[in-house]
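Only one protein chain is missing from this complex, and each of the others stays in its spot.
Each chain carries a letter (A, B and C) given by its place in the written order, and its residues are counted from 1.
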Amino acid sequence: MTAPQAPVAKLGHVAAQTPDLEESIWFFRDVMGFQLTEREGDTAYFRGMRDWEHHTLAITETGGTGVDHIAFRTVSPEALEEIADSLEADGHDVTRVPAGEETGQGEAIRVEKFGHPYEFYYDVDKPDAPEGKRSRLKNRVYGEQHGNRISPRRIDHAHVQDCVSPEHAEWLQEDLGFQVNEQYRTNDGDLWGWWFSVTALPHDFAIHRLEEGEPPMFDHVSYHVDSLQDLWTAADILAEHGIEPDGGPGKHAITRADFLYVSDPASGVTIELFAGPGYLNFEPDWEPIEWTEDEIGGETSHQWIGEGPGWEGLAYPDDE
Amino acid sequence: MTAPQAPVAKLGHVAAQTPDLEESIWFFRDVMGFQLTEREGDTAYFRGMRDWEHHTLAITETGGTGVDHIAFRTVSPEALEEIADSLEADGHDVTRVPAGEETGQGEAIRVEKFGHPYEFYYDVDKPDAPEGKRSRLKNRVYGEQHGNRISPRRIDHAHVQDCVSPEHAEWLQEDLGFQVNEQYRTNDGDLWGWWFSVTALPHDFAIHRLEEGEPPMFDHVSYHVDSLQDLWTAADILAEHGIEPDGGPGKHAITRADFLYVSDPASGVTIELFAGPGYLNFEPDWEPIEWTEDEIGGETSHQWIGEGPGWEGLAYPDDE
Amino acid sequence: MTAPQAPVAKLGHVAAQTPDLEESIWFFRDVMGFQLTEREGDTAYFRGMRDWEHHTLAITETGGTGVDHIAFRTVSPEALEEIADSLEADGHDVTRVPAGEETGQGEAIRVEKFGHPYEFYYDVDKPDAPEGKRSRLKNRVYGEQHGNRISPRRIDHAHVQDCVSPEHAEWLQEDLGFQVNEQYRTNDGDLWGWWFSVTALPHDFAIHRLEEGEPPMFDHVSYHVDSLQDLWTAADILAEHGIEPDGGPGKHAITRADFLYVSDPASGVTIELFAGPGYLNFEPDWEPIEWTEDEIGGETSHQWIGEGPGWEGLAYPDDE
Partner (left out) sequence: MTAPQAPVAKLGHVAAQTPDLEESIWFFRDVMGFQLTEREGDTAYFRGMRDWEHHTLAITETGGTGVDHIAFRTVSPEALEEIADSLEADGHDVTRVPAGEETGQGEAIRVEKFGHPYEFYYDVDKPDAPEGKRSRLKNRVYGEQHGNRISPRRIDHAHVQDCVSPEHAEWLQEDLGFQVNEQYRTNDGDLWGWWFSVTALPHDFAIHRLEEGEPPMFDHVSYHVDSLQDLWTAADILAEHGIEPDGGPGKHAITRADFLYVSDPASGVTIELFAGPGYLNFEPDWEPIEWTEDEIGGETSHQWIGEGPGWEGLAYPDDE
């Protein structure tokens, strides 16, 4: 009626590489309890227990590691075209991905922007759970009994790093319609962290700034679990497997959510398990909450409870 | 960029009457742990621990009971005017409420629609917690230590009943921009329940249909608590006070959320405590999930775990 | 040093019959997440994730249903002999069960007392979890990852019914060393329920009285789960399987614990999942807490939150 709607509807999925698909399947499916929707060629497609789309995580065996693309779903096919047009008008090389090239997905576009490999799509399959795994509840995909004691529920957000974050942040807001819910300013006055949202979540996407000259990195993709108890059980089960978390369990000051970070030993992809209510933001007139270095205790740390992760990031694969 | 944004941003608050303000304050503040933002004349203004607006519940002492208005916040001042224009174009009597007439609120409009008293507003105060009660976390209003063991967090949704629900549902979708997330169809083929959302919540508003000739009623307003554990503790504390819940604790099939219903002994206003993740809906192409009478076990019951409430509703005050 | 120690150390296990072992294994192992320690002939031996003994539940396929014995472990081999001597001195027919006749168990004695089939034993195997399922934590048996989302932790208590409860209660206290933690008195002045403990649990064993002439019955055996969240998940998973609980989720007034009752569709054996802290009783001078009918709301109901179970009981098998 009044204001334009953001062209991006939500974070869709992350696609990454692994040197050892079997080990990655062991980690994501057997340890973490992701659902393996489908395995096609060298790619395993995963989703959480409550994700509707065909996949929210795709892992492909290649010689290396790194994230191939971070995909956002648009609000409509038209919004997808408008994003493409806008990128091309800015001189970007926009790659058209035909329907089906990525299993379960319709036509998409890909672009490298500020060094990050982005994908946008609208059409996507929402396959039911396979026979025998369907929930009797129509508003669930898989029956609760088909998850293990971790079993992430749904994709929540992704987090990247680069040294051109202010421009990156501007693009996310102006061209993609993201709102800044929270931000972090260092003592020298520079913004150093942005938590962006295009939904009611405290963030769907975040950028953490790097020093000048450092290459852009992928930090993590986050999945929501149902309760703090589940997050804690996850920490327990990881300990049983001898897998050490990258950080947590703890509770963030920024976003106010409970967290645990853990990486796939094969691909190095870091999953942040996110629990607890955090907050939902329905305010039409939100002003970004700004945190200073003094308030939050150091550039990269924003923990309210417990130890946070180091911010090492995962380098993107070389494209030669 | 493409599709128009819904003019309604969120459920704002519910304003109701009580024959005994002291007893209602005892129930809402002392038992339930709401924050009493302000008491002004015969009205007590309450909010949850994480509500940003001045109030999400207003209780006024009058000779009687009933809900005065159910208020939605619009996405902008312009959206407010457009709603007013549209209502007037349809021949409705739209009342202008000057800024400040409702404490903490700017200009608003009120209209009776399908027998329900609706209010729309955009401007609203977002007062900080009083000195000494502020959280050290900037993304929280009150410090956690200033709540009791129930202390609802934020307003979640409201639920009404009437015998003209199909028309009512159509208006909510076409004029206000709500989406139907779930609906219920009886064995004779009629739709009998609608769960509407204009945010990512499973619903911000719901209608339950009544038999022809029954007067429109207010059913309940819901508040979110942080965890199932908190919901359970609420049931325990209510038992200590000798207050019997109207239903629950249980878990809904529709919306998939954990619930407890309890009514203020003085005003009769029913609060549904809502916990657990339920689900968040970010899909731009959502098709309403439809439940049949056979699947869900009777017209008014949609419990997956535990006993649900009866649907008695609260009559609106007579306006003479 | 001073007072004599009770001869009974703990509730050991319950052994019951089923008409369909495969279905009972499906229910106990696949749905409920019990560990199947061993299957030997027509008997499946189960235990919880944290039970040390070879089994805490044994299910044998026969033509019928019913509980074969309720077994208590004694504090020592001598205590076992003293119980045998005392029973024989009272004219009871004490059956000696040779070591190994019940898999994993040493010498035991069995006796029918007040119509209930009791077993006492001291020697018992405490097998490790099988290779690959062992916890890395030495004070756990199975790794957390080898349980499903219900997976009871340890046997908690058993509950029986009969019409000679006062004499039964006296024997449990005087000969076996149980203490009455709580009791229930009807309005006509009769004791009608007893909650007995020989450990720190609110009860290891309970009797609910029946009307004169009714046959003795087995009511349920209870297992502890880690949290209310796990109890709730259990209710959810049972709903996915289309299995309706016999009662709960709820919270008892007596014992103060959270509960869910559910029965194996094949054997009819009722499991009460028990969660939450309830209370632990370390007092050396405990006086039984007595509840009256007025306080607790009816002969068989002692629910503080939620709906309790009916008390139907499982008839013991005919011994011909």
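What we mean here is this: contacts are C-beta pairs under 8 Å (C-beta built on N, C-alpha and C of every residue); 3 or more make two chains touch, one makes a residue touch a chain.
Only a predicted model underlies this, so the values are computations on that prediction, with no experimental measurement involved.
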Check: In the full complex, which of C:G147, C:G177 or C:G250 touches the chain missing from this view?
Finding: C:G177
Checklist line | From C:G33, C:P216 or C:G276, residue that would touch the chain that is not displayed | finding: C:G276
Item checked: Omitted-chain contact residue, chosen from B:Q17, B:Q229, B:T255 or B:Q303 -> B:Q229
Next item on the list: Can you work out which residue in A:V94, A:A239 or A:A315 touches the chain that's missing from view?
Entry: A:A239
Checklist line | Per the touch definition above, residue among B:E101, B:E144 or B:D190 touching the missing chain | finding: B:E144
Note to self: Give me the chain A residues in contact with the hidden chain, please.
What the structure shows: 228-229, 232, 235-236, 239, 249, 251, 258, 304-307
Checklist line | Contact set of chain C toward the excluded chain (per top definition) | finding: 1-7, 9-10, 50, 52, 73-76, 78-79, 82, 122, 137-140, 153-154, 177, 182, 199-202, 224, 226-228, 253-256, 276-277, 279-280, 282-284, 289-291, 295, 304
Note to self: Give me the chain B residues in contact with the hidden chain, please.
What the structure shows: 31, 135-137, 143-145, 147-149, 151, 227, 229-230, 233, 236-237, 239-242
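Going forward, only the chains that are shown with their structure count from here on.
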Note to self: Given that chain A and chain C are copies and touch, would you call their interface same or different according to whether over half of its residue numbers are shared?
What the structure shows: same
Check: Which whole number of Å gives the spacing of the CA centres of chain B and chain C?
Finding: 45
Item checked: Whole-Å separation of chain centres (CA-atom averages), chain A against chain C -> 47
Notebook entry, point to check: On chain A, where are the residues touching two or more other chains?
Noted result: 137, 227
